[in-house]
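Missing here: one protein chain of the complex. Every other protein chain is in place.
The chains carry the letters A and B, assigned in the order they are written, with residues numbered from 1 in each.
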Amino acid sequence: MDVFLKSFYNNRVAHVDLNTSRVEFMPVPPGMLSEAIGGAGVTRLLHEHFAGQDPIVLGCGPLTGSFAPASCLMVATFSPDTKTLIHVPFLVNSGPQLKFSGFDFLVITGQSPEPVMLEVMNDAVKISGAGMLEGEISRRERTLMSRGRFCPEAILLTGEAARNGVGSAVLSLGQWGSLDKEGLGSYAEKKNIRAITLLASGGIAFPGENLEQGSILMKELRARYKKRQYVVQDFMAGGQAHRKLIRKHFRKSHACFHCPLACISYLEFTSRNGGKKRTGGVFLMDHEGFAALAALRPLDACTLMHACIEQGLDPLRAASLIGAEAPTEDALKTIREGLPGSRSTGTGPAPGSDVVPDEVFMAFGTGIPRIRPQAPDASWQSRVGLAMILGICPILLLTYPDLSPDHLLSFISPDAGFRDDLHQRIRSALNSIAP
Amino acid sequence: MQEQTTQARKFIGIEELRPLPEKPRLPRRPPVIVFDPARCTGCSTCEMVCSQRNVDKVAPVSSSVKVVHSEEQGKNFAILCLHCREPLCMEACPVRAIDKDEAGIVRIRRVFCVECGICTLACPEAAPLQEPFTGRMRKCDLCDGDPLCAKHCPEDALHFYRGKALGWIRLLRWPVQLVSFLLLVVVLVGTFCSFTAGIVSLPCPTGTLQNIASTQTLVLVTLASALVLIGITILFGRVFCGWVCPFGFFLDLVGSVVPKFGLPKFLKSRMIKYGILAGAVGGAAGLGFQPFCTVCPIGSICRSYGPGGVIKGAELAIVPVIAGLELGVRRSWCRSFCPVGAVLALAAKIGIIKIVIGAHQCKKFSCMQCADTCPMGIIDREALREGIAPKIPMDECIMCLRCVDTCPYQSAKIRFRWQKTIPGEVKAWTYS
Partner (left out) sequence: MSRRDDIRSVMVASRAFACVECGRCVAVCPMAEMYPNFSIEMSPRGVIKKVLMDADILSDEHLWYCTECNAGTDVCPAGVSDRDLIRGLRHLAIVSGKVQEVRTCQGCGEQYVPVHVMEFISERLKEEPTEFLNMCPACRRKVYLMRNA
């Protein structure tokens, strides 16, 4: 089993020790892959392996980057208070970029004396100074992108909010925003990490016969939903205020790596800030955050969402603190200058907490929308857990309830008996990552 | 020693080993992948399947197509080889490893390629992709005519297409030009200057202007009838110049046989014709007769054929001189000198239609057939090379529709002036 699963991986783990600025490479410890398959399962085991050194573990699943639909997931596992373990999903192209850069898992331990940037590319991790990274996230992203031949494809950044000491600062994927609601940004800031850049330099030979199968499945899934900008938001528990906003500002659908759903909408909006008109755009990857902002302040939700992403702040948290009445300028000021308080937890029962219990929700970074389970036998946590282990986007599994685990496992093996075995192992791994 | 090396190079240089091939006959239907940015969601499936074909792995860096994202504007674009008509990479390659086969596919011959990356630097779009670390070159070869990326694109943003020109407009235009030539020159004698049929009288607008200036009287009927041609021009552009003008037809015929040597710079300005028009009108006011009309090539070609089959040689004296200008560029008379065209140009400037080139299926620098075929030379090659949709000055356009006719991808279109059709003009762009 271990040997078989290794063909879906590079079988390399990079251990970055920020205390000593050393990078070590090692194979995935034996037995880990067969025990937990990959993704959140293995990052949990690696987190235990490096326990006591405050690790952040980035990792991907066996299907990340493969022909399976939406194979885009990277998962970051950390423990903000040494008791709970949080798995934060990262989408867009972060998963494939990490995997094809030569590492399946990246363990960051210790604390750096000065701000650093980790550059993962070409089978190596470089620790370099982050002196040139300043200003808002779009600006830092542009600085990192303007490096000609070696410009990174996926960039994880902390924003000004983390610098301001806000507890719920996110580690955001550039201007795409983040699904992190549990303060991974603040945690990274404690370690003095300003950015992690990923650039793929190689590849993995997945079973080529799955190409056709994946393509057929992609087109089938693609044809299911016509108005894709509303799909996730309509399935979500909670209000409908966002719908009008999306209809008004929608420009384009964007997709993560190899995703048929394309649920990321790009909204274009005009904001008046102090009499000055400016046009901006914002990516809606964080559906939960936008729904909260839209329900609270339908008039300037886009502007605030944009400000939150630029500052690297969790919009859910911002929504809970700004209030519905404050004028836009004040709200923006609150976002810019930092919010008092710590993590977003404990802001009262969120809409949809009856669907997904809070403690389960938080285990997965809480950014995944609380979509009501469409199939009676599949619970929210089992769908999300499966996605986080295999390296598939959890939003896809939630919006296509009839996409069975067997569908996905057939991208690993065509043998039904083997798939059953895999399924057993995934189920036990699921129990360990979702309470 | 130095001499010896130069001697040696004379014998075994790349020019002798693999000379640049003769310009091959262009395929009638050039194959290309048409990309629609409005549909693309940036999912990178194309990169994935392409790398699977290239290196039997999923490895986005090894693919021959690259999806570029713009985080600032939420746009995606797939950079892929457009298989140029006259590939710059082929010219620039120092080891002549790139060639274009009969089907129109530009390929890198792997046995010769040294992966120096010069083709990337010579391409306006930088479409030949170089892997950043290993330096391997990857360039689209259209999967030998059945591109995987187009087959597997979940959004149908990429689709394989063999270009096809419309081709029927020229079959319409030449007969129309011939018939109007015969009508104006042979059948209706002496008539472009003032076409009279019964009570209807349609005089030439430039002639009318001179007439008014010389006689100092304004005959409303004449003016109104002169306005008919102006009205047609406002509605349909300078169709007179492209489809009716007998002298224009003559120039088209001459221009299609004589070689071109280019015009001297002082004759290139398109403002000269307005000068001639002003001079003609002013001269008419001073002299009391219509000075330009006596030498007007359109008029003389119309008047040259007298009743009974007599050709008046004296009238035709001016014609060879102007036809000689065709040795410069095509329709050089119409571009720079014709005052009749000048009046119509002023009307076309406020006309209601426009020609639009550069829709999303336009292949820009790789094709430029519209710029080659335009007799007035108003399609901006520079803009096409830089990947910008060229702006067509309608006052200079003679509505011959050659561009619409020859575009293999149907991206030259006739639209109303107020219609929005192409992506907004972006002048310059840098990282701020």
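Here are some notes:
The working rule: a contact is a pair of C-beta atoms (placed from the backbone, for glycine too) under 8 Å apart; a residue touches a chain by one contact, two chains touch by 3 or more.
Owing to the predicted nature of the structure, the values given are computational and were not obtained by experimental measurement.
Considering B:Arg29, B:Arg136 or B:Lys413, the position touching the chain not shown turns out to be B:Arg136 (whole complex). Only one residue from B:Leu121, B:Leu235 or B:Leu287 touches the chain missing from this view: B:Leu121. Of the candidate positions B:Arg53, B:Arg162, B:Lys268 or B:Arg385, contact with the hidden chain is made by B:Arg385.
Where chain B meets the omitted chain, the residues involved are 6, 9, 13-14, 37, 40, 66, 68, 70, 73, 75-77, 79, 88, 91-92, 94-95, 114-118, 120-126, 130, 134-136, 360, 364, 382, 385-389, 423, 426, 429-431. In the full complex, chain A makes contact with the omitted chain through residues 146-149, 151.
Keep this in mind: only the chains that are shown with their structure count from here on.
Chain geometry summary: the mean Cα position of chain A and that of chain B are 49 Å apart.
Contact residues of chain B toward chain A in the complex are 38, 41-45, 48-49, 51-52, 55-62, 71-76, 130-134, 151-152, 154-155, 431-432. Those residues of chain A whose C-beta lies close enough to touch chain B in the complex are 65-67, 93, 96, 100, 121-122, 138, 141-142, 145-146, 149-150, 153, 174-176, 199-206, 208, 211, 215, 218-219, 222, 251-260, 262, 266, 268, 281, 283.
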